[in-house]
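Below are the structure tokens for one structure; questions will follow.
One chain of protein is taken out of this complex; the other chains stay put.
Up next is subunit A:
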């Protein structure tokens, strides 16, 4: 496997605290009669960077989408930042405004400029004055290195730039947890690195991150835990070095040999 150029990630700053950020207990989900997620148990501490890997259809996207209730779970509990996700809309809105999400297909709002994309939620959800929201937005756009695109529309940007805007848009809400749902899967190889660099920078600042990705280099460099899912279940979890060099389950060994073999 190709070692990532960014392997020299400064891990010393990435401190994991004892405080629990997300607690998932015995969570089950069905699509109709299809049992997609089976008995998921997962505790994420503040500051943890977790990479979730697994074959397609294994339920990894569905699982992180349950964390901000884009998908509804039918059994078990999910507690995010002390708030339990139930059908109570107030709790859902509270969790959603604390949890940022980055999608595979960016999902920027095409009718708004980059700046408006970034200020919309702070203004309408957080009720922050427009001027202040714009300053915050410019701060984060500078951080993802595209302040000069602020007044363009998403359709005028490259895929990598759009994804960095999507990250900035989430950060503008000052989330305490970030979810990434295959953030680099829709990107050209050249653009993957610019997005991963942004994510690494975020990890170095101590953000709690859950990331569904196939970028194993990123997992090795940044994650402090790798979770392997198959058939809606967590099959194995371990810290990255052990996970890649000493996988325990047969399914994990097979998966790793397939994606790392060439």
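To be clear about the criterion, a contact is a pair of C-beta atoms (placed from the backbone, for glycine too) under 8 Å apart; a residue touches a chain by one contact, two chains touch by 3 or more; residues count from 1.
Definition applied: contacts and distances are computed from a predicted model.
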Considering only the chain that is not displayed, what protein name does its UniProt record carry among "Dihydroorotase", "Amino acid ABC transporter permease", "Ring-1,2-phenylacetyl-CoA epoxidase subunit PaaB" or "(2Fe-2S) ferredoxin"?
"Amino acid ABC transporter permease"
Just one of A:23, A:97, A:201 or A:233 touches the chain that is missing; which is it?
A:97
Selected from A:37, A:173, A:226 or A:256 as touching the chain missing from the view:
A:173
Need a quick check: the contact residues on subunit A for the chain that isn't drawn.
68, 70, 89, 93, 96-97, 99-101, 103, 105-112, 120-121, 124-125, 153-156, 169-170, 173
